[in-house]
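So that we are looking at the same thing, I have put the structure below in structure tokens.
Only a single protein chain was left out; the remaining protein chains are all shown in position.
Moving on to chain A:
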Amino acid sequence: MSHPQEPDRHRMIHPDLAVSDDEAPRSPDGHRLEHGAGTSRPLRPRSHEPQPRGARVHGHRPIDQNEAAARFIAAPEHEQMHDERLWDLRQKRDRQMRAIPEWEELREIASRIKQHTLSHLDTYLEQFEAAAKANGVHVHWAEDGAAHNRIVHAILRDHGARRLIKSKSMLTEECGFRHYMAASGIEVIETDLGERIQQLDDEDPSHIVVPAVHKLRADVADVFARKLGTDPDNDDVHYLAERQREATRPLILEADAGLTGGNFAVAETGSIVVCTNEGNADLSGNVPKLQIHSVGIEKIIPQVADLGIFVRLLSRSALGSPMTQYTSHFRGPRPGTEMHVVLVDNGRAARLGMEEFWTSLKCIRCGACMNTCPVYRRSGGLSYGATYSGPIGLILDPTFDKRKYSTLPFSSTLNGSCSNVCPVKINIHEQIFAWRKVLAEARELPLVKRAMMSAAGKVLSHPALYRTAIRTADSALKVLPRFVVYNPLNTWTQGREMPPVPKSTFHDWYAANHPAPAEDPTSPEAKP
């Protein structure tokens, strides 16, 4: 036999999924450009398959991720495109990783820097605040999302701002900022293209790095036709991008204020570092006279020198490109302008005190765990009904609402790929596992699940009960699904045939062929 070697690139895309007309951007010498999500293509140029929508949210009731995922899978063009596009990002990430001999060492160093910083968070936050103030920056502290929204609103009101341009920020999603501002009379314009698409469609981002990755270009054409008046039958990417640019640029240039998130906040210099591929954070930061940066308190790193480690890991992990196109450092206001930083807790300090889960704060929001997650790729990010989806979402969301997100840690096979790709070495799948225990102990499991586990535990701890239960093929078929595949609803046959039940169990075969006491290893053995 032969050992499989590292598989070569052209074999990684299934032949029946490859498209012949490669319209991806190309360099002058004809190579596909490697940067950004732009090189990931939809499977077919057009589709009229309606875009599946996300989880149905009913207040604090537990999210039914499986139901939303089932609808996503029932839209095969979307599901296949999504799976293939994100798998493509995972492969690009692998290629970047293989080109860096010290990759695992980088992950280890990054993890240690984060753990160190988180263990001395108060010190570094104070250092950051002092440095930022010395740079002429206004620093605000927000203990939760509501406080963040009030603070930002107040800053805008004080300056009489009518329009805010905003670059992508998961933190502001977490705070429900856009919804809050809708009632304020101040217009908010997203400047990240994917986020703008989602804003126009009135839908949450489905991925923390590529927010509209679940949409086919036909879906985008639909949204733009409705909101920007483009030709609904023209889904050419250049046409759509250009029209969006024409519609949005003037709004950007005339905005009164700009807001960005932050990838890193450097304690040493008091600066905010934002990594983008579209340069849109620079628009938010540099065009209006008022700039605001909303940053989670866990984004602190001690010094500029540490940044090199994270910048090398971030884009390689996220999109499989060596660098983001723009790595912008915002250190202080330009002459005649104001710069504000809002440092947001929103549950982070409490998370820091959770023994099993505090290391989730190391997250640099690269999305690699989502790209590699086989469940996420087939469900779409909106199926989680939460700000954060995919593996990192499963371990963050329950800290925001234990009941509503009690089901999410079960939307995983615990395969562990997420932990292996994580650039800051968060033991994601172990935390998913640990959350299940916490939720079971908090009585947040559905009654039927708990009752089944309790029954299974009884049968499996009593050999005689267990033997009776699976004695005959008939009873095994009836009973086994209950405690081997725990299947009161008979969901197994959804997509799969039942396994045939053999004539006898191993146990009975062994008993029949080992007539002497089974514990006696010297017993004569009949050949099976």
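Everything that follows uses one rule, which is that contacts are C-beta pairs under 8 Å (C-beta built on N, C-alpha and C of every residue); 3 or more make two chains touch, one makes a residue touch a chain; residues count from 1.
FYI, contacts and distances are computed from a predicted model.
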Chain excluded from display, named as in UniProt, from "Lactate utilization protein A", "Cell division topological specificity factor", "ABC transporter ATP-binding protein" or "Septum site-determining protein MinD": "Lactate utilization protein A"
Contact partner of the left-out chain, one of A:Gly332, A:Gly347 or A:Gly416: A:Gly416
Option touching the unshown chain, where A:Lys289, A:Arg403 or A:Lys449 are the choices: A:Lys449
Footprint left on chain A by the chain that the document does not show: 1-7, 11-15, 65-66, 69-70, 73, 79, 83, 87, 94, 97-98, 100-101, 103-104, 372, 374-375, 378-379, 409-417, 419-421, 433, 435-441, 445, 449-450, 453-454, 456-463, 466, 470, 476, 480-481, 483-487, 489, 491-492, 494-502, 504-507, 509-511, 514, 518-519, 521, 528
